[in-house]
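Complex shown without one protein chain; remaining protein chains in place.
All chains are identified by letter, namely A, B and C, in their written order; residue positions are counted from 1 within each chain.
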Amino acid sequence: MSANKPDLKLVKGNKGSEGQELFTIAMGPQHPATHGVLKLDLELDGETIVKCKPTVGFLHRGVEKLAESMTYAQALPLTDRLDYIASMANNVAYSIAVETLLGIEAPMRAKYIRTIVMEMARLTGHLLWLATHALDIGAMTVFLYCFREREDLLDMFEEISGARLTTTYTCVGGVRQDVTAHFLETLYAFTEEFPSRVKEYETLIDQNRIWLERTKDIGVITAEQAVNLGLTGPSLRGSGVDYDVRKHMPYDAYPYVDFEVPIGSKGDVYDRYRCRMEEFLQSNSIIRQCIEQMPPGPIRAEDAPDLVMEYNPPKKVTADSTLTSGVIKLIDDREHYIEGDVYVAAEVPKGELGFYFVSDGHGRPYRMHIRSPSYIHIGALPYLCEGYMVADVIANIGSLDVVLGECDR
Amino acid sequence: MGLLEIANLIQERYPDQVIKIVTCRGQAAVILKKDKILEICRWLHDDPSLQFNHLADLCGVDYLDKCDVRFEVVYNLYSIPNKKRIRLRAQVPEDDCQIDSVTPIWLGANWHERECYDLFGIKFNGHPDLRRILLPEDWEGHPLRKDYPLDGGGKNWRGYDEVIEKAKRLSKYDFYNKYEDPTKKTGLKDVSK
Amino acid sequence: MKIKYKTKKGLIERILLLEILKGMALTLRRMFSRSVTVQYPKEKKKLFPGFRGRHALIRDPKTGKAKCVACMRCASVCPSQCISIRYSQDEETKARKVTSYEIDALRCIYCGYCEEVCPVNAVVLTEEYEYSDYVREPLYFDMNRLLKNWDDFVAKNKIDPRSYINPFLRPRGASTGELPAGKRIPVPSDWTLEGQVVWKNGKAVPAKEALKS
Partner (left out) sequence: MEILWILIKILIVFGVVMLHVAYATYFERKVIGHMQVRMGPMRVGPHGLLQPLADGIKLFFKEDVIPTPADKKVFYAAPLICLISAVSSLAVIPFFEGFAIANINIGLLYIFAFSSLASYGVVLSGWSSNSKYSFLGGLRSTAQVISYEIAMGLSLVGVMMMAGSLNLTEIVHAQMNSSFKVFLIPQFLGFFVFVIAMLAETNRTPFDLPEAETELVAGYFTEYSGMRFALFFLAEYIGMIIMSCLGVICFLGGWDGPFRVPGLPFFWFVLKVYLFIFFYYWVRATLPRYRYDQLMALGWKVLIPLALFNILLTGTIKTIFG
C-alpha cells in the first residue's frame, strides 16, 4: 500500500492529483471511531487521503487555569479527568511532580503501592486500547474479552480507592489508603491468570491474515521522524527508539524491579500493536515483583503538606518520650513552598505525561502545564495518515491510543 | 555531565544571550533572551555531543508583576541518546510579544506553539499554521494570562442566547417541567397553553 | 528488548487458514463458558467498604443530631466547592453551632476529601449509588436530607451506626498518633499500621508475622 503513496507536492488547493475535485469529509466530532470528540477534516482522492486536518478542543475544560486557583492537593482530582481510562497513572504522575517541587520523598511502601497501581493503570489503559483498536478494525470479540479483564482491575481499584474510574488515590507524599490482604491476593491471582488471557487476544488477532493486512506497513513512521514529532510511549518505541521514562528517569519503585522495554523496528501499526502487547506481560511481571518485594511501613510521608491549609504548611511535631510532660516541639526547618520551577515526567500508558510547575512560594501552583502525550500524538496524526486510505485513519488513531480528555485538558 | 554543565556550555557559547542560570530541586534552567532562540535550539539539537532531539514540553508562563519581563516561553529539552535534560526559558516582553518558532527543528513543536499562542497570545514567527487550537476561532482574549477575568468578564459565551431560547422552546417536551411541581409526574405536557 | 515476531506464513498455513480456524475454535469454546454479565437491577454487585457514593451526615447516636462542629475544613478543602456551611457562634464560649449544611451533589466530584479531613467523622460518603433523579432539586442535599441519607443507609444495609467504619474516616495504614482524636475509632487490625500486610510465600500475611518467621 505504501508503495503507491501519491506525491503530495502535486496536490494543490482543492484539486486531486489528476485535476479532479477532492471529496471533503468531516470525520467526527461525533463518530464511532474517533475515541471521543476528535474531529478530522479529511480530503479524499477516491478513498485515499490527501490531507488530514485534526481539530481538537471540544473537551477543553481549562484544567491548567483551574489548578492555578487550587492547592496542590485540590488539583489532584483534576488529573483523574485527563486520561480517564487510566486515571491512577495520572494521579501517580502528578504526585511525583508535586513531591519533586516540594522536596518530599514518599515512604518506600507508598512507592511500591504506587508502582503497582501505575502498572495496573497501564493494564487498564492498554486493555481499553486493544479493545477499541480491535473493534475499529472490526474484531469485536476482542473488545469484550478485554473488558472482562479490565473490569477485574477496576474492581480492585474500587477496593483500595473507593472509586472505579476517578480514583484520586494518591496524595502528595504517598497514597491515601493502604492495600488490603484481599486486594493483594486478588491481584496476585489475577497476574497468574493474565498471561493466558493475553494469549487469548493474540489467538484472535495476532496472526490473523486480515489483521496483518490491515496493520502491516500502515502508518509507517521512522525513528527519527517519531522523535522529531515528539511521540512518546509505545507509539515511539514501535519505531525502534529506546525511550521510556521508567528507565531513563526512574521514579517510585521502578529502579528496584526488573523489567524490559519492548521495542519495535519498523514503526507501523503492527509494531506499535506488538509493543503494547509485550508491555502487558512486562507490566504483569512488574506487579508481581512489587507485590513480592513490598515492605511494611508508613504510607504517607511525615512532612507531607496538609490537605486543607495552603499558606502555613503543618510543622513537624515531635513530642518528648512522655507525652504527659507536655513538651511538644514544633520543627520549622522545612522549605516546602520555594520559588522555582520543575518539570517532572512519568510514563503513563499513552506515553510521557509531564507536569511543569512554576511555584511562587505559595501553596498553589503559579502555573501548571500538562504535557499530555495524546495532544502531541494527535498533532502527529496527519503525518501518519496522509497517503493512506480512510480505513487506515481508523487503524492509525487506534494505534496511537489517544484519549481526548487528556488531549484537550 | 553534571547539573550545570550544559547550562554553562550555553553560557560559554552565547554569553550575551544568557541572562541567568537557575536551579531548582536538581533541575537546571537557563534564562535567555528571545533573539537567538532558534539558533541556540538548532545548535542544541544538531551538535553531536549534545543531541537534544526530544522536545519534551513547550509552554508559556505569565509573570504578570513578578518579573520585569512579563512572559516566558519554556522549552524542556531531553536528549534521548545522552539521557540529559535542560530547560530553556526565553523571556518575551509584553510590548514585543513574539518569538521565533522552533518548528523547523522539532515538528512536534507545532501544536505546542499553537497552544501557547492560543492561551497566552505569544506570536511565533515562522510557524506554518498559527491558529487557535483549544479555544474556538473567534474567542476573545487569552485565558491563561494572569489578567484574564476569571468570571468571564460578565459576558455570556457565543450562542448562549440561542441555546436558552431553544431550551425554552423544547421544554414543553420535558417529562418534568421546572415551572411545575417536580414531584408531580405529568409526562408530556404543553405548558404554552 | 527488540520484539521478535514472525508474520510470514508457510504454504500449508496459508492454504488451510490455520490461524483463522484457531480463532474460530476459541470463540466457539468461549460460547460454552460462563458469561460474566451481571444482570444489574436484578443482581447487584457487592461494593467494597469505602465506595464513594451518596453523601450523608452521620447522626450521632448520643445526641441524635449531626456531629459537625463547623470547623469548615471540608468546605475549604472541597476542590469543586460544593459544600456550603453556615454557623452561629456563641459570644462567650466561642462554640460554633451549625445552622445549615448543604452539599450540591451535582457539583460534587466524589473525591472523598471532605470525609478525610473531617476531624470528628461527621460527613461521610456512603456506599449508596442509586439516587439519580429527573430533576435537580432532590440532589441538592440540605442538612435534614443528609441526615436522612444516613438513616436510609443505616436502615438499608442494617449496619450498627456505633461501629460503622469507612476507610476514609480512618485511612488504612495511617498511624494513630497522626490522627485527630475524633478519627481514632476502633478498626480491624489490618487497617492499622501495625496490622499491615506484606507478601510472603504466596500469600498476604501481616507484617509482624512475616518479620517473626
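Simple rule for what comes next: a contact is a pair of C-beta atoms (placed from the backbone, for glycine too) under 8 Å apart; a residue touches a chain by one contact, two chains touch by 3 or more.
From a predicted model like this one, the values you see are computed outputs, not experimental measurements.
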Visible chains that the absent chain touches, using the contact criterion stated earlier: A, C
Residue among A:A139, A:C275, A:A304 or A:L384 touching the omitted chain: A:A139
Omitted-chain contact residue, chosen from C:S35, C:T63, C:T93 or C:S132: C:S35
Absent-chain contact - pick from A:E193, A:E213 or A:E339: A:E213
Contacting the left-out chain in the complete assembly, out of A:L204, A:V220 or A:L353: A:L204
Absent chain, residues of chain A that touch it: 1, 23-25, 31-33, 47, 134-141, 143-145, 148, 204-205, 208, 210-211, 213-214, 389-392, 394
Hidden partner chain, residues of chain C it touches: 20, 23-24, 26-28, 30-37, 39
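Here is the rule we go by: only the chains that are shown with their structure count from here on.
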Middle chain, criterion being Cα centroid separation: A
Touching residues (chain side chain C, partner chain A) in the complex: 1-3, 5, 7, 9, 14, 17, 19-20, 22-23, 26-27, 30, 36, 47-48, 50-52, 73, 76-79, 109-113, 116-117, 125, 167-168, 171-175, 190-191, 193, 196-199, 202-205, 207, 210-211
Chain A to chain B touching residues, read off their complex: 56-57, 60, 62, 64-65, 69, 100-101, 103, 225, 227-231, 241-243, 248-249, 338, 340-343, 345, 352, 354, 356, 358, 360, 366-367, 369, 371, 375-376, 378-380, 383, 408-409
Chain A residues within the chain C interface of the complex: 70, 73-78, 109, 141, 145, 148, 151, 158-159, 162-163, 166, 168, 176-182, 184-185, 188, 200, 203-205, 207-209, 212, 216, 240, 260-265, 270-271, 274-275, 278, 291-292, 294-300, 307-308
